[in-house]
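Complex shown without one protein chain; remaining protein chains in place.
And then subunit A:
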Amino acid sequence: MAELTKELSQVKGDKPAVPGEDVAAPGKGNGTPNTGKSAPGTDGQVRPQPETPGKRPLDVPTGTPTVIVDDLHIVYRVYGAASESEKGNAVNALTRILKRQGRPQMKEVHAVKGVTFVAYHGDAIGIVGRNGSGKSTLLRAIAGLLPPHEGAVYTDGQPSLLGVNAALMRELTGERNIVLGCYAMGMTPAEVREKYQDIVDFSGIDEFVQLPMSTYSSGMGARLRFAISSAKTHDVLLIDEALATGDREFRKKSQERIRQIRESAGTVFLVAHDLRVIEETCNRVIWLHKGKIKMDGDPKEVLAAYNKG
């Protein structure tokens, strides 16, 4: 929620008054797709250079696309985000209804504004950007968890999202959460029994598995969630900040697992604020800025540009 509010405050500024115009004129970038907010050619903005096939990052197998994102727009609905002018009292609520100003305290947040790219088998794509630049929203849309407002996402198989929000039930023990999480991913009881010990071992939470998840440290929770989600074989795995809280040893383990997934010809998306993690694991980086792609390409180049601006 906090993140959303932040996104909201960023989007509010350039949101047109008429909701219908939202899509037709997203900011000033109309006509020049994937342009950042600023006017073209100023303040050292880096335009993505069209790559030739030879320039593709080295360890990429030949191009069978796994994820195609085609001019994707995502509009969120947020409730309870009252601005200062409308204090939350009953009189204002009534006037709002009488004036037919739509739903009380509902705001639409245009989080992703026309993102287009293609991901291939064996890609590990890092997504960087500031808080509220639409990274998590983009991942959710790729996972098919958020319906697009406009445009489309095409995927090969069912992508799975692994994020910090994937908490199942905090009041329950880790053990029950493992079982529940596995069932939610569509495993059968036999598969769950088979994977259970693996998950506990990989997460490294040992005897804490008998305690409610609400007693876990944030790192332990993240480890358990990563262990649960990665227990299933995925064609496309989306990882949202899940590795941020783990300790060094766990980070190594999870990077090893991401490598395994890539080797089995899957595609991995990784959102992280720790740029080292991205540099170590990814072969391609997308830089999102205010819901648009600012740069897309080789990790070194993009990260260097990202660090500068």
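FYI, contacts are C-beta pairs under 8 Å (C-beta built on N, C-alpha and C of every residue); 3 or more make two chains touch, one makes a residue touch a chain; residues count from 1.
One rule holds in what follows: contacts and distances are computed from a predicted model.
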Which of "Tryptophan synthase alpha chain", "Transport permease protein", "Ring-1,2-phenylacetyl-CoA epoxidase subunit PaaB" or "Rieske 2Fe-2S domain-containing protein" matches, in UniProt, the chain that is not displayed: "Transport permease protein"
Hidden partner chain, touching residue among A:I68, A:L211, A:L275 or A:A305: A:I68
Selected residue (touches chain absent from view) among A:V128, A:I142 or A:I239: A:I142
In subunit A, positions touching the absent partner: 33-34, 48, 50-53, 56, 63-68, 70-71, 76-79, 103, 114, 116-118, 120, 140-148, 151-156, 158-161, 163, 165-169, 171-172, 176, 179-181, 183-186, 188-189, 212, 296-297
